[in-house]
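Would you mind keeping the following structure in view while I ask a few things?
Of the protein chains in this complex, one is absent; all others appear in place.
Up next is chain A:
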Amino acid sequence: MARKILTEHINVPGIETFDVYRKQGGYTAVEKAIKTMTPEAVVEEAKKSGVRGRGGAGFPMGMKWGFLAKPEGVPRYLVCNADESEPGTFKDHHLMKSIPHLLIEGMIISSFALGANKSFIYVRGELMYVIRILEKAIEEAKAKGFLGKNILGSGYDLELVVQPGGGAYICGEETALLESLEGKRGNPRNKPPFPAVKGLYQSPTVVNNVESIANMSWIINNGGDAYAAIGIGRSTGTKLISASGHIQKPGVYEIELGVSVEEFLNSDEYCGGIRKGHHLKALVAGGSSVPILPANLIMKTAAGEDRLMSYESLSDGGFATGTMLGSGGFIVFDETACIVRNTWNFSRFYHHESCGQCSPCREGTGWMEKVLHRIEHGHGSMHDIDLLVDISKKIEGNTICPLGDAAAWPVASAIRHFRDEFMWHITNPQEASQPGAVYQGEMALV
């Protein structure tokens, strides 16, 4: 059994209550940090741990904290990004509903480290029941003196607010989230200024993912060095992976970074292998926005080494033969999956979710979706394939926020690796547009 940092106690009955969580050693990290450490020392531990942001981009958390501006007389904020809307990613939801105090404990430690006296947890609006669970947990922590005024008699005050999100994927993008939190339409802001300088209400702000923050109690209890010793290379610690698709055991798993993709996919501890009687066709390793890989590129890197579940190994080979760890949404496709239909489906999502501020994303996502719709429904033509690649290139890198890239990559990578499947759809429109029809070409037989 691999080491567990976040989910060690997740199955203990009643762990969602303060008392049970406390009995399992909960809130000792808050005591340690607030009573025995300075905020700078907490930041230092985060830096030593090497923990990288778990929201998708993988930026080192301690370094991000180090960028926070500290002008005199201006409040600072910590905002927890619990919007989680990437298709295929559902790990934060699992953590918050099962063990809410782990996040709250992390929020207290992180807020203390950053000098924030008011912090926010911005939760996807649809998850009303999770919001209630968090609010209840906050009440409990407050009653026990871990939140509110003068925490544990230290003179440090912290108010923690749970805010229901605006119900849009774009509200997970950190600057759109801040706009939404301020009560405005969730449109991303131009950067710079970055939130670390001008964030919530124009004040210095750190935005971190749920999982990133939840790591903090273990890091404080055991030390940043101990955390950094887990994992592989610059991918330190553990990672929650939400596994879905054509596997035996879909679910949320905590892995030590550095487990091989093969082991994660096939061992009984995790996904348990592909559905019985089927074989692997393609895989999306980090949520719908990262490039899709065909079976022959998944298990080995370009250099012929085992591909590991880590930031570096998954992106080895760049976009030509690699992908990204992203937010850890592991979506598996067997040979019954139609890549064209799936690409259209992903594209439909990004089209629907574009905020519409910048022209390449607003117009381009809709254009790609419509062309994919045509191809999937038997009305495509050969030049549509190159057209899609070109549109995706014209969106990528030219937009205000990364949603444009997120919309472009699935389309570009599907065509890069499964061009023959797109061509089959175009040359056999009658057959391809039948419900359940799937290309049976070379790719499917790997």
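Note that in this section a contact is a pair of C-beta atoms (placed from the backbone, for glycine too) under 8 Å apart; a residue touches a chain by one contact, two chains touch by 3 or more; residues count from 1.
One rule holds for everything that comes next: contacts and distances are computed from a predicted model.
K.L.:
Of the candidate names "Helix-turn-helix transcriptional regulator", "Adenylosuccinate synthetase", "2Fe-2S iron-sulfur cluster-binding protein" or "Butyryl-CoA dehydrogenase", which one corresponds to the UniProt protein name of the undepicted chain?
P.N.:
Per the UniProt record, that chain is "2Fe-2S iron-sulfur cluster-binding protein".
K.L.:
Which of A:Ile400, A:Ala414 or A:Val438 touches the chain that is not shown?
P.N.:
A:Ile400
K.L.:
Which listed residue (A:Ser180, A:Thr365 or A:Ser413) would be found touching the missing chain in the intact complex?
P.N.:
Result: among the candidates, A:Thr365 touches the missing chain.
K.L.:
Quick one: which of A:Thr38, A:Asn190 or A:Ser267 touches the chain that's been left out?
P.N.:
Reading the full complex, the residue touching the unseen chain is A:Asn190.
K.L.:
Kindly state which of the options A:Cys355, A:Ile385 or A:Ala414 is in contact with the chain not pictured.
P.N.:
Of the candidates A:Cys355, A:Ile385 or A:Ala414, A:Cys355 is in touch with the missing chain.
K.L.:
State which residues belonging to chain A touch the missing partner chain.
P.N.:
Residues of chain A in touch with the missing chain: 168, 170, 185, 190, 351-360, 362-367, 370-371, 374, 387, 394, 397-400.
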